[in-house]
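Pasting in a structure now, in structure tokens, and then I'll have a few things to ask.
With one protein chain held back, the other chains of the complex are shown just where they sit.
By letter and in written order, the chains are A, B and C; residue numbering begins at 1 in each of them.
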Amino acid sequence: MSFPILSSILLAPVLGVLIILFIPEKEDKIIKIVAAIATGITVLLSLYAFVNYDQSVGGIQFVEQIPWIDELGVVYALGVDGISLPLVLLTAIVIFTGVFASWDMEKRAKEFFVFLLALVAGVFGVFLTTDLFFFYLFFEVAVIPMYILIGVWGSTNKEYAAMKLTLYLLVGSAFALIAVIGVYLYTGLNTFDIQTLTQYTYDVGFQKFAFFLLMIGFGFLVPMWPLHTWSPDGHVAAPTAVSMLHAGVLMKLGGYGLVRVGIFLFPEGAKFWAPLIAVLCIVNVVYGAMVAMAQKDLKFVIGYSSVSHMGYVLLGIAALNTLSINGAVAQMFAHGIMTALFFALVGNVYNKAHTRMIADFGGLAHQMPRVATGFVIAGLASLGLPGLVNFVAEFSIFVGAFRVYQVLAILAISGIVITAVYVLRVVQKVFFGPRNPRWDELQDAKGIELVPIVILCGVLIFLGFFPSFLMELINNGVDPFVQEYLSTLKIGGMF
Amino acid sequence: MITLNHYLLLSAILFCIGLYGALSKRNAVAILICIELMLNAVNINLVAFTKFLTPEVLTGQIFAIFVIVVAACEVAVGLAIVIAIYRDRSSVVVENLDWLKW
Amino acid sequence: MDYQVIAFWLLSFITLGSALSVVFFTNIVHSALALIVTFLGIAGIYLTLHADFLAAVQVLVYAGAISILIVFGIMLITRGDGKMAETNLFGKYKYTAAIVVTTLFGVISYFIIRTPWSIETAALSENTIGDLAEILLADYVIPFELAAILLTVAMVGAIVIAREVKNPK
Partner (left out) sequence: MIESIGLNYIWLVPLAPLVAFILITFLFKRFKMLSALTAIFSMVISFWLSLDIVKTILTDHSITMNSPLEKAVPWLNMNGLFIEMGALIDPLTAGMLFVVTFISLLVMVYSVGYMHGDPGFSRFFSYLALFVFSMLGLVIANNYFQMFVFWELVGLSSYLLIGFYFYKDSAAQANKKAFITNRVADFGFMIGIIILYLYFGTFNFAELAKGISSSSDLAFLTLAGILVFIGPIGKSGQFPLHVWLPDAMEGPTPVSALIHAATMVAAGVYLLARGFILFASSTTAMTVVAYLGGWTALFAATIAITQRDFKRILAFSTLSQLGYMVMAIGVGSLTAGMFHLTTHAFFKALMFLCAGSVIHALHKQDIFEMGGVFKEMKITGTCMVIGGLAIAGIPPFAGFWSKDEILLVAKENGYTLLYVLAAVTAFLTAFYMFRLIFLAFFGEKRSDYHAHESPWTMTVPLMILAVFSIFGGFIGAPFVEHGFASYVYFGEPHHPKPDIMLMGSSTLIALAGIFLAWLVYIKKAISAEKIANQFAPIYKFLYNKWYIDELYQWFFDKIVLGLSALLNWCDRYIVDGIAHSIAWMTRTIGAKGRYVHTGSLQTYGLVIFAAVVVIVLFLAGPVVGGVQ
């Protein structure tokens, strides 16, 4: 057996946790360096996997399997394909930059990084595993540290937000759990292996039932309207790195689950419920964007923009063709990077200015030109400007969705206009305008604070100009499946 | 002829007496005593089963011995708790011992 | 009527009568004394069941040790204010509990009677001590040792719990 890359990705943060546990509390510099190294390793390894994935072979690669609970057929199975690999890379990038974004964390730094790394290990696990049991297990592993991280290190109404987030996510995962157990018992194959379960032919009635459960369960995570209110509150309350990880990666677990478990296992069920998802996701897109416009707190704007953008992911999923699902996965990646950048920047400003109210700012580009540049880039990515990776993802979704839902696709495209309105309004109100002497003390981002900004902007621009690196990999993962299971079926049945 | 049913009914009656006492008495020590009655009723069952059902293996009696051991422990710890409560509250009336609520 | 039958009925009468006394006496000391009688009666029942070792244990542990422990407990927690006759009263569930218990007894006895027991008629060995020793020290040696540990733990625990708290702060 060759070098276990995926296990190493999974275990690097765990190892980091163990090392940090033995470092005295007051050596917070060393703790941060350890965290940076641990996450840096994951970036390198996932880049390695990204580059070395053999597209001509396709399918699940870098497989590792160790039987875990024989009686139940649980196997510690890791493997990545074109769908999960970009998300693994996304997670690695976001956490790596997140560590740098929380470089000035002084309050209980040790515990903070322990929980942060534990959280990210859970997230990696979800994307890496090919076993439904571990999928669920890792998902739960990710939720609990999140609760503590927000509850202890958060701001603005943190206890409420932490509680709300945890309850929502747990309710969601309860739905998913029913579906998981249901599948296990229904097939009677005594296995949780997703590949095997995908090939099983389910009865249409069961598919509808199970997909509905998954739709609600993962809908909480994505978050699908009207199950979304935990996410802006959570984003706002969470400390910077956690917001980055939360908006950047955690929400993607829902989209990923919906594709990997929902559609792959139950194509018929997906067909049946797709119109409902499509309608709700349009609400997400338009409503999220409109609500974002009304916000007064910078983080709330970004929080609702996430709701809006995740609507595109749902639209891509609901359209159920290769192109749209490609777009959805790519949008998850792109949005993750973009929103992490947003939160890193807002966190940077908030740390120095101790306010996030849009009305308090103005002309900040004088004092913080680099932050302003980063924010403009993130904003442009958000409104889907060509040259940034989000555009390619959204365009794929639009083209894919247009084949199926013309009217809804047009409404979704109108979302890019509304997004432009609120993003540019924020940029104008916060960064442009006359110099405000109140903020003359603020230091521009420099040194280590620049690391997340540069990396994230770089990824956005690089993949924006050369999207084929990302998109063709995703296509490689999605297309065979769609060809086999989805192309012959017709969407609808609900309405 | 005394059959198994006789013993079982005896044990049932004894158990119910013990249970009744445990549920209705006010004194904590009385409740402990009644629990002892219930345990003894169980022991009678076990021993009777050994005699009538599995005379060649003495598992029932072994069980009874373990029950006695546990009962001894229970009484010791239970009384200790009652004494501790008494020291704290100067009372062992269980109706007053409701701090477990809410 | 052979002796066994007479012994059974007599012992049952003693056991149940004293058990009822335990419950219905209003003086806790009387209850404790009635309890000793019950234990002894049960020891007799064991004898009718050919459980000689168990009977001995019953007398030693229950009638001897546990009863003394209980009496000591009563001594420690009862105020000497001359109202001994009110130390063991019924609480508010006197009647409710009676109903529940009676129903429970009905259910249990119904099932006891309806169950077709497969009676083995083989006789028990006259002296069970040897057999018990073999089983206890061979098959059940680990539970046996655990029981020893349990006793120790209980003893330590009891001491810790009951010990007077010197400094409440």
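Just so it is clear, contacts are C-beta pairs under 8 Å (C-beta built on N, C-alpha and C of every residue); 3 or more make two chains touch, one makes a residue touch a chain.
Just so we're clear, the structure is a prediction, and the values are computed from it rather than from any experiment.
Asker: For the full complex, can you list every visible chain touched by the one that's not shown?
Answerer: A, B, C
Asker: Any idea which of C:Ala43, C:Ala63, C:Ala97 or C:Ala154 touches the chain not displayed?
Answerer: C:Ala97
Asker: Among A:Thr130, A:Ser173, A:Ser382 or A:Asn475, which one is in touch with the chain left out?
Answerer: Only one listed residue reaches the unshown chain, and that is A:Asn475.
Asker: Touching the left-out chain: which of A:Thr130, A:Thr322, A:Asn348 or A:Ser382?
Answerer: For the chain that is not drawn, the touching residue is A:Thr322.
Asker: Across the whole complex, list the residues on subunit A that are touched by the chain not included here.
Answerer: These residues of subunit A touch the chain that is not shown: 164, 167-168, 225-226, 228-229, 287, 290-291, 293-295, 321-323, 326, 363, 365-366, 380, 383, 385-387, 391-392, 395-396, 398-400, 402-403, 409-410, 413-414, 416-417, 420-421, 424-425, 427-428, 431-435, 467-468, 471-472, 474-475, 479, 482.
Asker: For subunit C, which residues reach the chain that was dropped from this view?
Answerer: For subunit C, the residues touching the absent chain are 91, 93, 96-97, 100-101, 103-104, 107, 110-111, 114, 116.
Asker: Counting contacts across the full complex, list the positions on subunit B that touch the omitted chain.
Answerer: Where subunit B meets the chain not shown: residues 19, 22-24, 31, 94-95, 97-102.
The working rule: only the chains that are shown with their structure count from here on.
Asker: Counting only chain pairs that touch, give me the topology of the graph as line, ring, star, complete or other.
Answerer: Here the contact pattern is something else, fitting no line, ring, star or complete shape.
Asker: Top contact pair of chains, counted by C-beta pairs?
Answerer: B-C
Asker: Cα centroid separation between subunit A and subunit C, in whole Å?
Answerer: Measuring from centre to centre gives 64 Å for this pair.
Asker: Give, as an integer number of Å, the spacing between the C-alpha centres of subunit B and subunit A.
Answerer: Those two chain centres are 58 Å apart.
Asker: Report, in whole Å, the distance between the mean C-alpha point of subunit B and the mean C-alpha point of subunit C.
Answerer: Those two chain centres are 6 Å apart.
Asker: Which subunit A residues sit where two or more other chains touch them?
Answerer: As it turns out, subunit A has no residue touching two or more other chains.
Asker: Two or more other chains in contact with one residue: find those residues in subunit C.
Answerer: Not one residue of subunit C touches more than one other chain, so the list is empty.
Asker: If we count contacts the way the header does, which residues on subunit B are in touch with subunit C in the complex?
Answerer: Answer in residue numbers: 1-10, 12-21, 23-30, 32-34, 36-37, 40, 43-44, 47-48, 50-59, 61-62, 64-66, 68-77, 79-84, 86-87, 92, 94-95.
Asker: Report the residues of subunit C in contact with subunit B in the complex, numbered from low to high.
Answerer: Touching subunit B from subunit C are residues 4-5, 8, 12, 15-16, 19-20, 22-23, 28, 31-32, 35, 38-39, 42, 45-46, 48-51, 53-54, 57-58, 61-62, 65-66, 69-70, 72-74, 76-77, 87-94, 97-98, 100-102, 104-105, 108-109, 112-113, 117-120, 122-124, 128, 131-132, 135-136, 140, 143, 147, 150-151, 153-155, 157-162, 164-165.
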